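With one protein chain withheld, the remaining protein chains of the complex are depicted in position.
When the chains are written out, they are named A, B and C in that same order, and each has its own residue count from 1.
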Amino acid sequence: MYGSTYGTLFKITTWGESHGKGIGVVIDGCPAGLELNETDIQKFLDRRKPGQSKYTTPRKEADTVEILSGTFEGKTTGTPISLIVYNKDQRSKDYKEIASIYRPGHADFSYDSKYGFRDYRGGGRSSARETIGRVAAGAIAVKLLNQLGVSIYTYTASIGPVSIDKNQFDFNTIFQNPLYMPDSIAAKNAEEYLEDCMAQKNSSGGTVECVIKNLPANIGEPAFEKLNANLGKAILSIGAVKGFEIGDGFSAAKSTGIENNDCYGHDEEGNIIKLTNHSGGILGGISDGSDIILRAAFKPTPSISATQRTVNRQGEALNINIKGRHDPVIVPRAVVVVESMAAITLFDMLLGSMTSRLDKIIKFFE
Amino acid sequence: MYGSTYGTLFKITTWGESHGKGIGVVIDGCPAGLELNETDIQKFLDRRKPGQSKYTTPRKEADTVEILSGTFEGKTTGTPISLIVYNKDQRSKDYKEIASIYRPGHADFSYDSKYGFRDYRGGGRSSARETIGRVAAGAIAVKLLNQLGVSIYTYTASIGPVSIDKNQFDFNTIFQNPLYMPDSIAAKNAEEYLEDCMAQKNSSGGTVECVIKNLPANIGEPAFEKLNANLGKAILSIGAVKGFEIGDGFSAAKSTGIENNDCYGHDEEGNIIKLTNHSGGILGGISDGSDIILRAAFKPTPSISATQRTVNRQGEALNINIKGRHDPVIVPRAVVVVESMAAITLFDMLLGSMTSRLDKIIKFFE
Amino acid sequence: MYGSTYGTLFKITTWGESHGKGIGVVIDGCPAGLELNETDIQKFLDRRKPGQSKYTTPRKEADTVEILSGTFEGKTTGTPISLIVYNKDQRSKDYKEIASIYRPGHADFSYDSKYGFRDYRGGGRSSARETIGRVAAGAIAVKLLNQLGVSIYTYTASIGPVSIDKNQFDFNTIFQNPLYMPDSIAAKNAEEYLEDCMAQKNSSGGTVECVIKNLPANIGEPAFEKLNANLGKAILSIGAVKGFEIGDGFSAAKSTGIENNDCYGHDEEGNIIKLTNHSGGILGGISDGSDIILRAAFKPTPSISATQRTVNRQGEALNINIKGRHDPVIVPRAVVVVESMAAITLFDMLLGSMTSRLDKIIKFFE
Partner (left out) sequence: MYGSTYGTLFKITTWGESHGKGIGVVIDGCPAGLELNETDIQKFLDRRKPGQSKYTTPRKEADTVEILSGTFEGKTTGTPISLIVYNKDQRSKDYKEIASIYRPGHADFSYDSKYGFRDYRGGGRSSARETIGRVAAGAIAVKLLNQLGVSIYTYTASIGPVSIDKNQFDFNTIFQNPLYMPDSIAAKNAEEYLEDCMAQKNSSGGTVECVIKNLPANIGEPAFEKLNANLGKAILSIGAVKGFEIGDGFSAAKSTGIENNDCYGHDEEGNIIKLTNHSGGILGGISDGSDIILRAAFKPTPSISATQRTVNRQGEALNINIKGRHDPVIVPRAVVVVESMAAITLFDMLLGSMTSRLDKIIKFFE
């Protein structure tokens, strides 16, 4: 079967392995007329690029993007946009010795079960480098949403046991610490926690939160194509994500109707608004005009240099210490991946929402 | 846009509103040769039928299913299976007075934003009765999975603050209490909690857990069609679900690599197995041969008779006390909905996994 | 696999067999706000209903449609529209004797190859009654297109060797003869030809032509989703269709560039128009503002009472004379099926065309 194409009207197709020639994405369904150049995309790729701080792998990956098609005279033409990032600084030899070993927490065993063999170099297709294509496409989706007045804020909400404090919350600090946390005190504590993990050849999990502002109140479909369902799929398709919440999420399960229901009232201009936002901006699968709020749980980086028990393809038991250059925590570099997948999903569903009313369709074609 | 069709190879299309003529589903892609009759499906529908205990709405809905197509001489023919449940005992008049009012926690406002008007009777398409089609299709998916040796266990894991105790866990008790909890002590406590809620005209949230056993180790696709991503979408598309976890879920975000990685070893017959199962049976988006474990968070029933502030279509502020017959908690009746959506997704992706290897395809056509 | 769902944004799912309980369709993605009642749909079904003339089967099929969901107070709500036609006047006994025989020109052998067995009564799912769902959905698509100013004309263009004469062409005569021909002289000749066929226990093929007027000039997509490609799939998915043409079709293959190219000029109001229309209203897969013109070739009715050689499931050779009540030609009743499939495709792609330009999307959401 397939699995590398995502979206219905705004459709992306990614390709590439960690140690192959490159990584890329084709974006099909981008409307004509968007101003777009490599810089727009590179800004996003730089947010996931390694080597930015001591809490990311020291691998040097320039990850420079090139636009191969779909623009003309600086604007999108409506035809597919092909983007490529060539792989550099690959040390494939590092992986020879794990070629036949099943690394705990990795997809080695399940890939072998599925395909009979695998490109073991750097995890092949299951590498986090696969997200380069998502982020490149996400840069375009975010730019499109911005044209429509929608904005997205994404940040690290927790690392291991260290969570941000909503009272300390400050969007402006996000880019002022290497962990992309909107709370400078929590960021400091998280850095200390990570130092400990690294000293113990261990790694940490964490959570990412994403807030979307100013989305119109009609995006999403009843039944299976609910906005929250598609956001959930989008985020859960990112490697290492183990949980997803919208609005109050799992807290809502401990709550009561009186607490959890969002009552309606008016804003200063007399528009109908929800007075609270436990729903996270979605009711019945359709955006309700409030902020969309979602959260993703990332497991700890599976590549650790502490000793682990495992087996090889031949079924022999052995111990493994994973060498190479790995992130002690996935979350900071994953922030932009979450933002990208959310934006791709939102823009796709926003396009889909244009067809819900006959009167608006008639007006469109007048 | 659309939203009532789900699945790629095993595809279901649901239709129907709470107070329309009926509710139904068309299942397309069911393989030929499965023995199937109305009883197979009715058993599942009876698990979500109201009026079974004092913790569900006293509405009497017989919800009797009829097979309209797709079987011949007691077996599926490979062509679409159409199932219908006629609506009965509708008290549409109950809803006249809320026709123009936006009920907190419901989809009234977002539906009006999207479609310009709505069928307000019983929530129309956004009613939980929409899940009848899912459960009817789910009965077939579960039966198909059973033929392949796969089994599914689904139950209530918590109601409000009351969670099951893994030490008290007993599958056999699930059907022995009205809340479908596999822990009779927790069930008793939850019943007491619900009595309190009802006394206060309030409602409760809760969680559902689902365990899938004996799934082969190659189901799911890399990148966007990961098994966990599709399970997540399936579950999050159920009304009132606000969170989804696979394996350790949000706990993994607080964990470390040493704790969270599942080491490999052997079972008694010498087969390769994971020695723990923090991953919940999926690595790299592909099943790894362990139990699949997933969890869904349900918000409290939004229909409560306590007084709430809201507005109407005309934008006038007012108070509302929702009348009618409502469940104090959604979870017990949702257990079979979660099981159904999981089964539909698993069988669909299991079919898709048949094409991953050329050698197996060649053998199939020999 | 599946095969009973069609369309991307305006999506239809059909179900039902010739001698099952009924035939139906679910339309998902119909915009909210269209006035719709059973009469709108019945008018279309009556055009394919048998027993209207001596050139159609004398079977009495009332084929009365019922709307089960998707409308409220006489208008579509944006949620799935479920339509059902109960089967009546089934003489299943007629088919017992052919249960194990492979009728020439029918799908008996290929269905057995695919599914291992089949519902042999009246052809089961491969019966022409399957088109009832298409026509019911087509009635809605045509009504939607009409709201946008688009109109569709469909008629019989030839029966066996008798073709309409473009000089005699008169739209008004289409409903004045039982063969739906827009040329009363050709209609008379075709009737005589059919009398001969019937006398010889034989049947005839024929062609249907469809003209769509006033479609805006931007419907269809480059590459694989060309308007002509999707119209072709739509028409070729009708049982018994063996050929499809757009514009000059196969004649274009014998033509030259000078003859075939449509030069541009102006209409009386100064708008750019094509001066001829060899292209059939589509260039590069996108509508060009001229009339869309398409043609379908139908094979002769395979059910004939003349003696034919064949084999049965056991592989034994034998002769067969097909009894029962069959149309001597498929074409007149297929006219409305062609119109329906064209309309469904056009409306679906028209919705899709709304997303091609960023400036128009921005304006839509203002």
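The rule is simple: a residue touches a chain if its C-beta (ideal position, glycine included) is under 8 Å from a C-beta of that chain, and two chains touch if they have at least 3 such contacts.
Every value quoted in this text rests on a predicted model; they were computed, and no experiment measured them.
Looking at B:222, B:247, B:300 or B:328, the residue that reaches the missing chain in the full complex is B:222. Within the whole complex, the absent chain has one touching residue among C:50, C:138 or C:300, and that is C:300.
For chain A, the residues in touch with the chain missing from this view are 1-5, 8-11, 13-17, 20-24, 26, 28-29, 32-33, 66-70, 72, 75, 77-82, 84, 114-119, 124-125. Residues of chain B in touch with the missing chain: 8-9, 29, 31-34, 76, 78-79, 144, 147-148, 216, 222, 350-352, 354-362, 364-365. Within the entire complex, the positions of chain C that touch the omitted partner chain are 1-6, 8, 14, 102, 104-107, 109-111, 113-116, 125-126, 130, 158, 160-161, 197, 200, 202-207, 216-218, 220-226, 228-237, 239, 241-250, 252-266, 270, 272, 275, 278-280, 282-289, 297-304, 306, 308-311, 315, 317, 349, 352-353, 355-357, 359.
As a convention for this text, only the chains that are shown with their structure count from here on.
Counting the residue numbers that touch the partner chain, chain B and chain C have more than half of them in common. Copies chain A and chain B of the same sequence differ in orientation by 180 degrees, per CA superposition (steps of 5). Centrality annotation: B (chain centre taken as mean Cα position, compared with the mean over all protein Cα atoms).
Summarising the inter-chain layout, the chain whose CA centre lies farthest from the centre of chain B is C. In terms of their C-alpha centroids, the spacing between chain A and chain C amounts to 45 Å. If each chain is reduced to the centroid of its CA atoms, chain A and chain B end up 26 Å from each other. Contacts with at least two other chains are made by residues 1-5, 8, 14, 114-116, 125 of chain B.
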